[in-house]
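Working notes, beginning with the structure itself.
Missing here is one protein chain; the remaining ones are kept as they sit in the complex.
Chains: A and B, in written order; residue numbering restarts at 1 for each.
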Amino acid sequence: MSAAPLLSVRDLRVGFATEGGLLQAVDGVGFDLKPGEVLAIVGESGSGKSVTAQTLIGLTRSKNSRIDGSVKLDGEELLEADDATMRRLRGERIAMVFQDPMTSFNPVYRIGSQIVEAIRAHKGDADKAQARRQVVELFDSVGIPDAERRVDDYPHEFSGGMRQRAMIAMALALEPEVLIADEPTTALDVTIQAQILRLLEDLNRQHGLATILITHDLGVVAEVADRVLVMYAGRIVEEGTLDEIFYDPQHPYTWGLMGSLTRLDRPRPHRLPQIAGSPPSLLDLPEGCPFRPRCPHEFSKCPQDPGLEARLSEVPDHRDRCWLTPEQKREKRQVEGQIGLEAPQEAPRV
Amino acid sequence: MLRFVVRRLVGMVFVLFVVSILVFLIFNVIPNSPPAQRLAGKNATPVLVKSIEEEWGFDESLPVQYVTMMKNVFTGELTSYSPRIPVNDQIQEGIPATFSLSIGAGIIWLSFGLLLGYLAATRAGGWLDRALTGVAIAGISIPVFLLAPVLIYFLTYKLEIFPNGGYVKLTEDPWEWFTHLILPWFTLAVLSIGFYSRVLRSNMLDVMNEDYVRTARAKGLSEGRVMTRHVLRNSLIPIVTLFGLDFGATIAGTAIITEVLYGITGVGYYAAHAIANFELPPIMGVTLYGAFFVVFINTLVDIGYAYLDPRVRLGASAQ
Partner (left out) sequence: MSDGAANTGAPLLEVTDLVKHFPIKSGVLIDREVDQVRAVDGVSFKVEKGKTLGLVGESGSGKSTACRAVLQLIKPTSGSVKFEGQEIAGLGRRRMRPLRREMQMIFQDPYASLNPRKRIGQIVGDPLRRQGVAKGADLRRRVQELLERVGLAGEHYNRFPHEFSGGQRQRIGIARALALKPKLVICDEPVSALDVSIQAQIVNLLDDLQDELGLAYLFVAHDIGVVRHISDRIAVMNEGKIVEQGTADQVCENPKDDYTKKLLAAVPIPDPKESRERREHAGSAG
């Protein structure tokens, strides 16, 4: 019943040579993206989510990086593709939108001409006037008013939300199959964020644009995602459908993320459940499960590296990396009637 | 835009005014023998000295002397003490030489500086980068008054490749004009090549890390296009300002040492001569000429900057 995946990633590993040693930013990540699907990758600093996304379009290739594994788009292996192939692919088959619209456009060129530049880089014979008309149409379709005039404005003449719409317009210009949005709304006000999410959702539902959405904000995930990957220290620690992750999370880190959220629709808890400690240094990971130092449920099996497995027999696509049994998990994750880690009794560890 | 230009013109007048007062005061404060005495010569009688004083107005009070001098500046009657030639004419005669020297050196230091800077930035960390850094630092460190004599000694005296100083007018003999300027151009440029290559390298490395460069790559532009249209274009903006300041200063007279060492009879040469002889009128003339050029070229640079960087557009409201 399931369609063949559009994008297929297997055992992706990305390491960077640094002064302190080899930094394994991505350590064995695999997932499928189906046509028309919205996949959310959730994580914090050091989780490897951005590096994963940038590796898909070859932006992390350099002297200091070591990339292994497989990334297949429509069956074609990308990690071995040469630079020219990757360049053609960027924008044409996989397009990317970045976090900060303020700095993502070159300040000295008009926005319209930067989009025309993208179009002409792929369609060398495109007529300038025709390309410009296309840009005006794109601006209309992403909801930028007065498009004909605004095409000739400079980036600093746009507001943050409009700039992000322009970025999305640029990403769509060549009708890619996959859109990767890396924290597209983090730098925006919450009312603008809602509009941009609406836009991304429309693009997905109406045009069937497969989307990878990278974010740390579970609220955003709840609004638009179909499937969710939770990443920590370069690995996927849990994956599943939206409902599975939100209503039956299996990994203590996921519990912690859920618990530390403030919910406007629920009464205020006395204390926000928190995760102790800080995101790990990738140069200094513990043996076995990387979440150990911060996990209040650590036990004897944890120094062994847990594999990413479906531990709930009825749900083969809901996988996690935690040795606790499903029963133990259900028991331990309740805090004050909602999902979250236990608030520590003594002063927080740092 | 109008507002900007008007303000600059007013500013320029003010700057020139202050400069003229400063020069005048400095000249009258530093110890030197009274001009009348020097003009009168060795076996001067007090009567002769007095009559010279009256003639030149040296017996008047300082403010009156100043006003008289400024009047002469505007009417073009400013004359040096000895020989008694109009300062204006001297400056005008020196301009072709100074311009030839400055413009030629400017072109050289800009092109080589940028080329080396670009190479160093795109191969940052490699051996070429390190070698160029060494060359740059050497260039910045060698003083003109050491480099010039060394070059003159080895290349014009010992090896006789180049002519031994002096200036030949372009209109007289283009080839000679050229060969006479090669060493001076090089001497004047070597410091700035080092400096500009470092600045461009640093700017480029900063810009290469900017988000919009990442966007440019992500939309599938070729590496060459990313480097020229995005990285270079933005890295060059501060260099334009820098070049404006440098070039303005060079024309205004920082080439003075080079001109003297190579015997190039430009404005700087004239100024050096005047300083050595404590002649106020030429010094005043040259300084005002220099100040004018500095302000003028700076204004051009600012206008150019606004053209290059749309975020800085002159005039118009704050929004």
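Everything below uses one rule, namely that contacts are C-beta pairs under 8 Å (C-beta built on N, C-alpha and C of every residue); 3 or more make two chains touch, one makes a residue touch a chain.
Small disclaimer: the values here were computed from a predicted structure and weren't measured.
Summary of contacts with the chain left out: across A:13, A:216, A:311 or A:332, the touching residue is A:216.
Across A:45, A:62 or A:304, the single residue that touches the chain missing here is A:45. Within the set A:175, A:243 or A:331, the residue that contacts the chain not displayed is A:243. Checked against the full complex, the one of A:193, A:211 or A:250 touching the unshown chain is A:193.
Listed residues A:10, A:128, A:156 or A:263: the one in touch with the omitted chain is A:263.
Taking the complete complex into account, residues 44-45, 160, 189-191, 193-194, 197, 216-223, 242-243, 246-247, 256-265, 268-269, 271-276, 278-279, 343, 347-348, 350 of chain A touch the chain not shown.
By definition in this document, only the chains that are shown with their structure count from here on.
Computed from the mean C-alpha positions, the centre of chain A lies at a distance of 55 Å from the centre of chain B. The touching residues of chain A, counted against chain B in their complex, run 57, 59, 83, 87-92, 95-96, 98, 100, 103-109, 117-118, 121-122, 154, 156, 167, 170-171. Listing the residues of chain B that touch chain A in their complex gives 210-212, 214-223, 225, 229-230, 233-234, 237, 308-311.
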